[in-house]
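Showing just some of the chains, left in place.
Chain naming follows the written order as A, B and C, and within any one chain the residues start at number 1.
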Amino acid sequence: MSHAQYYSFLFKVFYSHLGFWDLVIMQTSGLTATNDNVVSEVALAQSALLTQHCSGRPQSPGVVNCFAYSRTTGLRVGYLALSDVSEVMAADPDIFVWIGLFEPPAEVLDEVQHEFGLHELAVEDAARGHHRAKIESYEDSLFVIVRTAQLVDREIVFGSTSLFLGERFLITVRQGASVSYTTVRAHCEKHPQKMKAMGPGYVMHGILDFIVDNFLPITQKLGKQLHELEGEIFSEQFNKGTLRYLYDLKSELIKLRLAVIPLREICGYFLYHDNEDLKNYFPSSAIPYFRDIQDHVLGTLDAIEGQSEVLRLAMDTHLALVGVGQNEIVKRLASWAGILAVPTLMTSYYGMNFSNMPELHWYYGYYIWVAIMVLASYLLYRKLKKVKWL
Amino acid sequence: MSHAQYYSFLFKVFYSHLGFWDLVIMQTSGLTATNDNVVSEVALAQSALLTQHCSGRPQSPGVVNCFAYSRTTGLRVGYLALSDVSEVMAADPDIFVWIGLFEPPAEVLDEVQHEFGLHELAVEDAARGHHRAKIESYEDSLFVIVRTAQLVDREIVFGSTSLFLGERFLITVRQGASVSYTTVRAHCEKHPQKMKAMGPGYVMHGILDFIVDNFLPITQKLGKQLHELEGEIFSEQFNKGTLRYLYDLKSELIKLRLAVIPLREICGYFLYHDNEDLKNYFPSSAIPYFRDIQDHVLGTLDAIEGQSEVLRLAMDTHLALVGVGQNEIVKRLASWAGILAVPTLMTSYYGMNFSNMPELHWYYGYYIWVAIMVLASYLLYRKLKKVKWL
Amino acid sequence: MSHAQYYSFLFKVFYSHLGFWDLVIMQTSGLTATNDNVVSEVALAQSALLTQHCSGRPQSPGVVNCFAYSRTTGLRVGYLALSDVSEVMAADPDIFVWIGLFEPPAEVLDEVQHEFGLHELAVEDAARGHHRAKIESYEDSLFVIVRTAQLVDREIVFGSTSLFLGERFLITVRQGASVSYTTVRAHCEKHPQKMKAMGPGYVMHGILDFIVDNFLPITQKLGKQLHELEGEIFSEQFNKGTLRYLYDLKSELIKLRLAVIPLREICGYFLYHDNEDLKNYFPSSAIPYFRDIQDHVLGTLDAIEGQSEVLRLAMDTHLALVGVGQNEIVKRLASWAGILAVPTLMTSYYGMNFSNMPELHWYYGYYIWVAIMVLASYLLYRKLKKVKWL
């Protein structure tokens, strides 16, 4: 294929798929104004094409994005139709692609599997979602699946993202509740130097970093909510809502921990795995970037562990305190009952009908008796108050 | 032995054992219509034999199935009598067998041990069942025993399955509650390519995968039941049934965890064991398939761990809440008793029989006193209501 | 030494020590009717000697048994006096001895130490007993000490057994509560082929297997007792005996776990230790036999762990339920007190002595009032019943 043929091929490809908004995003991201002074001839031509030919986007259902990037410049080259990907990649060895899928129908996933020769087990996991996070190295691609989490009205909803990393492609498959990776795309496209140096591996780092960075704010918000509840925890007034909330918070944290723990192993794979697999995807200078992700994973686990402990303590304390509060009231009511029992006995005493009860006939008998009753009650009251039974 | 002799031998063997239903199953599984285009001459001949000769099945007691498969085609060749197995295997080096036993009597097991030269300790474990899951590599076979679990009316019943894997045979011995492996057989026979590539190792993978896949729905159902109970957990009304159910659920989870934990090591054996043993049974391309099983084991353990924690929390919370609810009632009854004690004292007061009690003779004395009583009681009621003692 | 000389020496040795009962045991164990077809000339001669010469047994105090076995046949050759052991072993290189001691006095242990060159620290441990299970490899012998356990009337009593394994001897020293190893002896003597193949190592395996096999029934019995108690655990009626029993059960399990845990390491020593030490004592085919023991250790630990968790849960639940039950009664008594307080107040009301209380003089006043009282009490009763306070 000659250069001319190639460019006219690209022309056709991009003409039909690149939309207006793509250009807007690219402009605002400063992509067209590349900081890289050593832009190759080919890249310039690609750039030119990019600004010339574009069209309306959404293609196959479930395909959110499908962009080609140049390995020589690190810049985005254009938008591709899923069905054209293999031809474009075969035609231009300089190009790598980044495909973003969201709950793709089975046929789309099958097509992708076919186009990139993905392993059936990996595709099965990606299709099913809700999988424990794992990393698996297949013959010519690396497969990563992680749990993603979002806080929606005090409740954590989980999704999953699968990543297929090849030497020249990065495919993400999102399932369930998840944020789109527009932010990551913008970030990557702002650093063409790194896209150039690390290729699809840099994209994978960006997405993992983004997912992990999303865990910490969740634990922070939960921590804040817990802190706000501390007033109620230490009130002896029972409030079922508070308790229920603490219970739900604890259940959420348990789920969150289970989602985050396997990320430790995934980061460890990048850091301690000496296989040559990784050399295909990352230069050794990429290692600190994965250690940075691992730091956040460990920090998140620390936060979860700390909050879990405090939460359990809070529940135990609250329940015990509610019991203490209730007992306190019963205790005080019993004291009052005791105070009332004394004059009740005393009044009952002179309600007896014996014929010979001289005090009944004393002129001041009644007044003396009432005085004694009042005094006895008052002294009892003072006594109970003093020993803090009241 | 010439081809002719061999086929007539097979004819005799299969004639007497292959029944009508076998053919039905094979037909519905699409076995006769093989997807494999490269079917060897021998395989075709075998296939021919298969459709020609068959007879009534159940042979020795405890023998559920005993099929021969061709390593060249991956297809099922026919049903064998246990006593013929060694002769057939000696006669046809292309054949491997899959034998399924269910609670076999000692004699049958002895026969199998003798036919395949199994280790006495392995056979002892297989015979006894209810064994902690383990894997053991003997000289010319691999022995695996795992606990199986089923949920029967909210209760988990356990069984065990032993697997003997040789280069040319796979024997399963089920003990106690367990599902038959018909599903696995159907699955394997639908993938003759893989049967061809991995032989009995593929069958072993299929069975382990099936057993492990059966654990997760159990935890999911238990999780659902727990979720449905949450309403009752947070009711302050004590219900012994709820508590008993939570207790039983926790006990079940403890047993389930103990059954699943050793599966981690078993998967680890396939993944990290570098012995040449494994090379006899599996090509290295089989490793991701065992990692897939391990994922499910880990996912199940996560679920069990999470549910155990939530369950313990639920029990503690429920018991504490029941106590809170009871105390609340006692507290309110005590408040009511306090309210009643006041007019009781007051009525008792004018029940005294002193001669000189002028109020008794006031014309409105009675009415005034009753008014005071009602007012005092009402004020007390308001007061208690306000401080939430009532 | 010529054959003739040797046999006359053996004659003297055995003549004085082999008793009547030894022969009985050997007969019933089927020892004289050996299954081994390849019995050497020497063995036959030994066998002959064995049936010819025997005498009364118990020799030194603490010495339960002291037998010689032939390595060539695996058969028992005869009973020895402790003081003759070294001479016999020196005279006949084919012989290995199995000595069983029970709480031997210091002098006997000193003699044994001297005869076999045992390490002072090992002998110290064996003498003291009640030691944490351990394994130690000295220059020319292997030392193992393990805790043994027996269930005597719902209580676990512990003892210890020390084993000294040399290339040609196996010495057991039992301390405290323990079962004799007659069963093991019978088992070993029924398998002369294995005695031949593994020598004293096979005896050691047999004893360790026997000790470990004795742990599991203990946990099973405890588990059964716990299961039987579940009825009482869920009764709200407090029974101090139940609680005390649960407490003791838990304490026992803690002790049992501490006794079993180090056995894991001991099995591990046999399985993973690559020292040449082991080669002196065991052929590599012995490894699965030790793994079999390890399986039982792990199974026992699983059972202990599971039961400990359930037990703790049971205690917490029982104590909470007793509290719930007591509160329930107090609650209902308080409700009854409330019901009674109403008519008490009402009767007290018309016990007042005001002059002007017209109702007192109504003709049906009394009957109306009583009717109101009964109605009020009944309505209150219905109300309390409905809200389940009663």
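The criterion applied here is as follows: a residue touches a chain if its C-beta (ideal position, glycine included) is under 8 Å from a C-beta of that chain, and two chains touch if they have at least 3 such contacts.
Worth saying up front: this structure is predicted, and the values here are computed from it rather than measured.
This structure file shows 3 copies of a single chain, while the whole complex it describes contains 5 copies.
Here is the rule we go by: only the chains that are shown with their structure count from here on.
Chain centre most remote from that of chain C: A (centre = mean of CA atoms).
Look at the contact of chain A with chain B and you find different residues on each copy: under half of the numbers used there are shared. In this entry, chain B maps onto chain C through a rotation of 70 degrees when their C-alpha atoms are superposed, rounded to the nearest 5. Looking at chain A, one finds that residues 351 touch two or more other chains. Those residues of chain B that touch chain A in the shared complex are 234, 288-289, 291-292, 295, 298-299, 302, 305-306, 309-310, 313-314, 316-317, 320-321, 323-324, 327-328, 330-331, 334-335, 337-338, 341-342, 344-345, 348-349, 351-357, 388-389. Touching chain B in their complex are the following residues of chain A: 119, 121, 125, 131-132, 134, 136, 138, 237-238, 240, 243-244, 247, 250-251, 254-255, 258, 262, 312, 315-316, 319, 322-323, 326-327, 329-330, 333-334, 336-337, 340-341, 343-344, 347-348, 350-353, 357, 359-366, 369.
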